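Mind looking over this structure? Questions follow.
Every protein chain of the complex appears in place save one, which is left out.
Coming up: chain A.
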Amino acid sequence: MTVRILRRALIALALCFMLAPLVAGAVDDPSEMLPDPAQEQRAEAIGSQLRCLVCQNESIEDSSADLARDLRHVVREHVAKGESNRQVMDWMVDRYGNFIRLRPPLTAGTLLLWLMPVLALLVGVAVALRAFRRPRTTSSPPPLTDAERARLDDLTRPR
């Protein structure tokens, strides 16, 4: 009797562990997820690019803030309606501005941000090229004067 209960408890526990990775994806509550796995995956991809406006450095998929949950729900509604990623993103930007995008778009204000890796690489290459091209041997010192030569002879003469 007790053995059977124990075994059932163990099976239940094992099931919990097996199912955990499915649930632990991003959302707090599995009932939030879309039934279609492909759509759910898209919704998660969109959500991971949207800033939670409460915690600001987290995406709405990672945040457990109330507003993030609402926005996740809205994203899933739009995805279920068959909207493209672009359409959902535009809907969000229309309400919260570019601030909601974790990946900022290329605008005049973000130009330097986006070009910085290229600029850094170019500067690095330029510095390296200069260093490599510079002649390694420095120009030879001026020849010894007579006095110096005499002193050298004097010093190296065997005694």
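Worth a mention:
Assume a contact is a pair of C-beta atoms (placed from the backbone, for glycine too) under 8 Å apart; a residue touches a chain by one contact, two chains touch by 3 or more; residues count from 1.
By definition in this document, contacts and distances are computed from a predicted model.
The subunit not displayed here is recorded in UniProt as "DsbE family thiol:disulfide interchange protein", chosen from "Peptide/nickel transport system permease protein", "Carbohydrate ABC transporter membrane protein 1 (CUT1 family)", "DsbE family thiol:disulfide interchange protein" or "Fumarate reductase".
For the options A:Ala43, A:Leu71 or A:Met89, the residue in contact with the chain missing from this view is A:Leu71. From the options A:Val54, A:Ala128 or A:Ala150, the residue with contact to the chain not on display is A:Val54. Residues of chain A in touch with the missing chain: 53-54, 56, 66-67, 70-71, 74, 93-97, 99-100, 138-139.
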